[in-house]
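Accompanying notes for the structure given below.
The complex appears here without one of its protein chains, the remainder shown in place.
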Amino acid sequence: MRGANLSPRFWVASTMILLLVLAAVFGPMVVATDPNQVIGGLYDRPSGERLALYLGTDNEGQSVLANLVHGLRTSLLVGLLAGAIATLIGLVLGLVAGFQGGWVDDVISAITNIALSIPTIVVIILLGVALGSRSSVALAVIIGVTAWPWLARAVRAQASSIRVREHIEVARLSGARWVSILGWDVLPYLLSYVVMAFVLQCSGAILAEATLSLLGLGPSGSTSIGTMLYWAQVWGSVRVGALWAFLPPTIVLTLISFSLLLLNSAGDELFNPRLRKGRRRGRGTAGAARGRRAPTPTPVAPETPTPGLAASTAVDLPVSPKGASR
Amino acid sequence: MQFARYLLRRTLWLLVTFVAAMVLVFLLIRLVPGNPVDAIVAQMTRGGGGSGEQVRAIYDNYMREFGLDLPLWQQFLVFCQNVLQGDFGTSFAQYPAPVTAMIGQALPWSIAIQLPAIVVGWLVGNVVGAVAAFRGGWFDKGAFLTSIFATSVPYYCLAIILLFVVAVRMQILPAGGGYSFGLSPELTLTFFGDAITYFWLPFWSLVIVFIGGQAVGMRSMAIYELGSDYVNYARGLGIGDNRITRYIFRNAMLPQLSGLALSIGGMIGGALITELVFNYPGLGTLLFTAISSNDYPVIQAIVLLITIAVLLANFLVDVVNGLIDPRIRAAETGDR
């Protein structure tokens, strides 16, 4: 039923993401040029001579196109890896805290709240500075281990509201171990939320990588969208008007960010039908909106458990990080 | 009474997070491989400048400043003491300039572009978001998509494009810096009139992105409130739409106001790259220079400044929210 309900927004976003992934996977093979190889002079204009020159050359005479596809690959990988790390940490901590309650919850929540109140950018910069030379993997790890707190908090709130539901009680009484309860009875309710959060985490990580690179803390020895922007910026390509050097990474980064956010908002709408139409048809059919409590979309509101959510709408919170890390 | 307890708890929390942040910054800076002072002195003398005598003096100065001859926990105390006194030490790269002075020069520039951008963006964004939610229909659709796009554009990408189009191609506004060459920062009309031309581009690049984010947030907030039981009930009682709109606004505004305060708290670290793109003489540019010259005291100071501002903003938001919103107070202190 839901499958039929996917909005055009979802398809547009998915298509854009698919194209970006395809470019990252096959682009380097098609262009077949080493991004570090000097194939021309300083800021050669784009020419149709050969594929590698379609977007001209950068400040070191390297192919912009080759750099772009390799950089896209690096950026997406960093995003995926960091997003996965952050989602995993946030999910596990949030689940355990929300589901166990008691002192475990207290400890994890305190850590989460402290981590939430220290700006992510600060930790990333410090870690970046401390690690003299940074591989892109190390960068992804840095970004991943700093981005989990908001997710942990959101998951915790939801897990603790699911905990008091009857079917969990049944599972507990039937002697299931808590790990298996978490996996089989709690996690499924959170899945749509976690997937959407993962999308946001990836997008956040890609942007964080770019921010770090622009500050001069990018991956050493490999090209990413961020490092391309860094070089374009440092060598003043904007000022000399070499738009082929700075425009491609700018556009690609915007596209990544836009498509992931669009995907997230389409998913939000899907799992959260009230957002769909604004005022006009907000309430759905007779029974649909009834018996469901208005979720509190605000992170500052007290986290009251919402025991009465209809099972199918377990996850009603809009996915939004408290302070997006950019 | 209840509020006093709430205030006490928030204050304690502020202290805890502050100490945690200090520990974090302290430890991370010391993660830098090797003794930072050795590294720095080596770097400074590499240029051939300075006699043995001078180097010795510089070395001693840094050893004292960091307290590197002391055990770690004492070093931390020294570090805390210095920070609390507003003493961030001496710059490595521009020895012997005090870091505090360098930051004092850069900070006003950062605030000057960020604060107006945040306030304007917040106001406009909230109005757009609220109108979209209330009107619905095509306006909602258009405003929502535009806002999503605006907020998803990385702010520095927009900055780069604006810089290219307006300053490089059209040459309407200057391409970079904070003021024209030959002028020096002072409180005169001439200087102000000059600086404002450098101000517009970074300002707009931030405002547009910020409007988008606020509009998206406000829209979903208002939609949630519009569908809530109390709206239905108030209508059922014959209360007029204007009045109901006020209820909604009040409830939707609370988190938005917190958001404004948090953005203001986060503004120092919020747009570092914008300054880089426009070569604006603020903290972002300072941080960039410091990173590229391994100027740890400066990095450390900026990072601490960002953290402290955010912690304080969080604290203030909590306190004000506790004043305005009875639910929060009750939830926090466990009262009914």
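Think of it as A and B in the order they're written, each chain with its own count starting at 1.
Basically, a residue touches a chain if its C-beta (ideal position, glycine included) is under 8 Å from a C-beta of that chain, and two chains touch if they have at least 3 such contacts.
Note that in this section contacts and distances are computed from a predicted model.
Engineer: From the list "Pyruvate dehydrogenase E1 component subunit alpha", "Insulinase family protein", "ATP synthase subunit a" or "ATP-binding cassette domain-containing protein", give the UniProt name belonging to the chain omitted from this structure.
Structural biologist: The correct option from "Pyruvate dehydrogenase E1 component subunit alpha", "Insulinase family protein", "ATP synthase subunit a" or "ATP-binding cassette domain-containing protein" is "ATP-binding cassette domain-containing protein", the UniProt name of the unshown chain.
Engineer: Have a look at B:Ile148, B:Ala222, B:Leu254 or B:Met267 and name the one touching the chain we're not showing.
Structural biologist: Answer from the full complex: B:Leu254 touches the omitted chain.
Engineer: Tell me, which residues in chain B touch the chain that this view leaves out?
Structural biologist: Spelled out for chain B, the touching residues are 228-230, 232-240, 243, 247, 250-251, 254, 324-327, 330, 336.
Keep this in mind: only the chains that are shown with their structure count from here on.
Engineer: Quick check: in the complex, which residue numbers of chain B touch chain A?
Structural biologist: Listed in rising order, the residues of chain B that touch chain A are 13, 16-17, 20-21, 24-25, 28-29, 31-33, 132-137, 140, 148-149, 151-157, 160-161, 163-164, 168-169, 175-176, 216-217, 219-221, 223-229, 254-255, 258, 262, 266, 269, 272-273, 276-277, 287-288, 291-292, 296, 299, 303, 306-307, 310-311, 314, 317, 321, 325, 327-328, 330-332.
Engineer: Give the list of chain A residues in touch with chain B in this complex.
Structural biologist: Result: residues 113-114, 117-119, 121-123, 125-127, 129-132, 207, 210-211, 214-217, 229, 232-233, 238-239, 241, 243, 246-247, 250-251, 253-254, 257-258, 260-262, 265, 274-275, 277-280, 282-283, 289, 294-295, 297-304, 318, 320, 323, 326 of chain A touch chain B.
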